[in-house]
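Only one protein chain is missing from this complex, and each of the others stays in its spot.
Order of writing sets the labels: A and B. Residues in every chain begin at 1.
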Amino acid sequence: MKKLTAILKECYLALILLFLYAPIGLMIAMSFNSGTSRARFEGFSFSHYKEMLADEMMLNALKNTLIIALFASVVATIIGTYAAFAIGKMGPWMKSSAIKILNIPMLNAEIVTGISLMLFFVFASVPLGFFSLLIAHTMFNVPYVTMSVLPKIRQLNKSTYEAALDLGASPLLAFRKIVLPEIMPGILSGALLAFTLSLDDFIISYFTSGSDFMTLSVYINSMTKKSIPLSVNALSTIMFTVVFVLLLVVNLRKPAKEKE
Amino acid sequence: MKKITKILLGIPLYIWLILFTVVPLLMIFFYAVFEITPEGIHFTTVHLTDVLTNVDYINATLRSIHYAVISTVVCLLIGYPLAYILAKLPERRRNFMSVLLLLPMWMNFLIRTYALMSLIDEDGVITKIFSAMGFGSGMLKGTDAAIIIGMVYNFLPFLILPIYTSMMKIDHRLVEAAQDLGGNAFVVFRKVIFPLTVPGMVSGITMVFVPCVTSFIIPQLLNNNAWTIGKLIEYKFVSGADAEAVSPDGSALSFFLMILVFLCMSVFNKIDQGDEEGGALL
Partner (left out) sequence: MLKQMNFRRIGSLALLILLVLGVCLTGTGCSSKQKLYIFNWGDYIAPEILDLFEAEYPQYDVIYDNFDTNETMYQKLVSTNTPYDVLVPSDYMIARLIQEDRLHKIDTSKIANYAYIRESLKGAAFDPNDEYSVPYLWGTLGIVYNKKLVKGPVDSWDVLWDPQYKGNILMMDSVRDSMAAALIKLGHSLNTKDPEAIKAAGKLLEQQKPLVAQYGVDDIKEPMINGNYALCLHYSGDALWMMQQNPDLEYAIPKEGSNVWIDSMVIPKTSKNYDGAMAFIEFMCRPEIAFLNTDYNAYSTPLTNVLEMVDEEMVNNHVYNPSNEETAKTEAYVHLGDTTELYNTAWEKLRLSTGAESGQIDWPLVWLYGSLTLIGIVLAIASKIRKKRLDKIRYSD
């Protein structure tokens, strides 16, 4: 009986994994197709990888995505960390209203956020391009950074900071030596979260980007209107493999380290 | 003096928040009720009432809710047992499995949906299998089921994760105490485990329901004949025959969608709080 339930459990896990991985698996397999069909495998080749490397627009879109993710996450980390400090110092009424407004982009539907920003840019006649995308991404990244820094600020021990001041440290030095190391984990995880969110975003970018600065997902979406070339599969395969290997390595190494 | 610096510290934050969060949201309302013509700006509720009385828009909204509810329920039915099984695995395997379950989330959701589409479109493998089994043409693309599958596929991990986290947080002594007091597995589950995972469930449901009810790319790729409110908004602003960047109808729709989302949020929040209090009573 126990064995049966164990087997059932394993089957269940396997089924879900199959459901989650079958489309990805097929996509990866098709990236090695020598033909151009997404359905019939005609033979093994790297031709779509070569196509991908020759597709300037796609590489450009990839570059844009990375640039936006990097810039937006850096800016958002700075603003978000500052926001966490400001909120930490605020009175109760100001604090709760600031947090409520800050939370809006996290709770709201992405499409509404995207539309609202688009309307805002059109109203302010900001051309849709790099700058509008940067603002949009920063805007939706800030709350995530703030929310991961805020708990660290709450945990801060005020007396160590004050002790440093008493011992003659300038406020800046005390901040750098005492406060910053304490909240660094929060800042870093916030920055990473911001980076990945920005990297993964489609909906907000779709409404706030223009022709001259397309991110990868917007570019791929414009391809879905035609038949998507298999070079998109090739690119996705590479991106997926990188993350896959990285996460597996990090995860498998961790328990070994802990044993030491 | 100190109070002034405190306020000064907060001002830039408020400027940022008002400029890039509040004003853009007000823009939606602004463009829904004000018409800008060369002669000037004038107030009108025509677009709001138009949108509220358009049968096709109402149906699209109903369909969005319908798809979202079904997808969320399916996610819950699949995800809850999965989180339960996962939480009971030995540690090393558990870590490995959770990474494996979350890994697809690292892939862009557009690419994921597109990958799914390749499986169920005219030449897809699943279509071929189904038609060989005798289900007519066997094509899922273009059916309501395709949308549900697409939503479950994309958002399932969002639901598993919070439930799994809340299960991991359960104090094992509680379970043991319940067992010692003579509760069988079912009673222990119903009286201890389930109530303690309700907050996780609620946050999971929120994380699935909201993107489902507002999604436009999943219906667009998997069943282009179905209309959801998200797709309607996109149509009004970008891809429709009379699309314009300041579409008043689109703004009105976005405004109502925003209200719908916040209504759902507050309901979920209420349930969450209510049950936490209930949990404390236990």
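We take it that a residue touches a chain if its C-beta (ideal position, glycine included) is under 8 Å from a C-beta of that chain, and two chains touch if they have at least 3 such contacts.
A quick note: this is a predicted structure, and the numbers were derived from the prediction, not measured.
A.B. asks: Would you indicate which residue among B:T5, B:T44, B:N59 or B:N184 is in contact with the undisplayed chain?
C.D. replies: Counting the whole complex, the residue in contact with the absent chain is B:N59.
A.B. asks: Name, in rising order, the residues on subunit A that touch the hidden chain in the full complex.
C.D. replies: Contacting residues on subunit A, toward the hidden partner: 37, 39, 57, 59-60, 62-63, 66-67, 70, 122, 125-129, 148, 185, 188-189, 192-193, 195-196, 210-212, 214, 222, 224-227, 242, 246, 250, 254.
A.B. asks: Would you write out the residues of subunit B that touch the absent chain, in ascending order?
C.D. replies: 55-60, 62-63, 65-66, 69, 102, 105, 121-123, 137, 142, 161, 224-225, 227, 232, 235, 238-246, 267, 270, 274, 277-278, 281
The criterion applied here is as follows: only the chains that are shown with their structure count from here on.
A.B. asks: For subunit A and subunit B, let me know how many angstrom lie between their CA-based centres, rounded off.
C.D. replies: The separation of the two C-alpha centroids amounts to 18 Å.
A.B. asks: Touching residues of subunit A toward subunit B in the complex: what are they?
C.D. replies: For this pair, the touching residues of subunit A are 9, 12-13, 16-17, 19-24, 26-27, 30, 37-40, 79, 82-83, 85-87, 89-91, 94, 98, 101-102, 104-105, 107-113, 115-120, 122-123, 135, 139, 142, 196, 199-200, 202-203, 206-207, 216-217, 220-221, 224, 228, 232, 236, 239-240, 243-244, 247-248, 251-252, 254-255.
A.B. asks: Using the touch definition from the top, list the residues of subunit B that touch subunit A in their complex.
C.D. replies: 6, 9-10, 12-14, 16-18, 20-25, 27-28, 30-31, 78, 81-82, 85-86, 92, 95-97, 99-101, 103-104, 106-112, 114-116, 118-119, 123-125, 153, 156-157, 210-211, 213-214, 216-217, 221, 230, 233-234, 237-238, 245-246, 250-251, 254, 257-258, 261-262, 265
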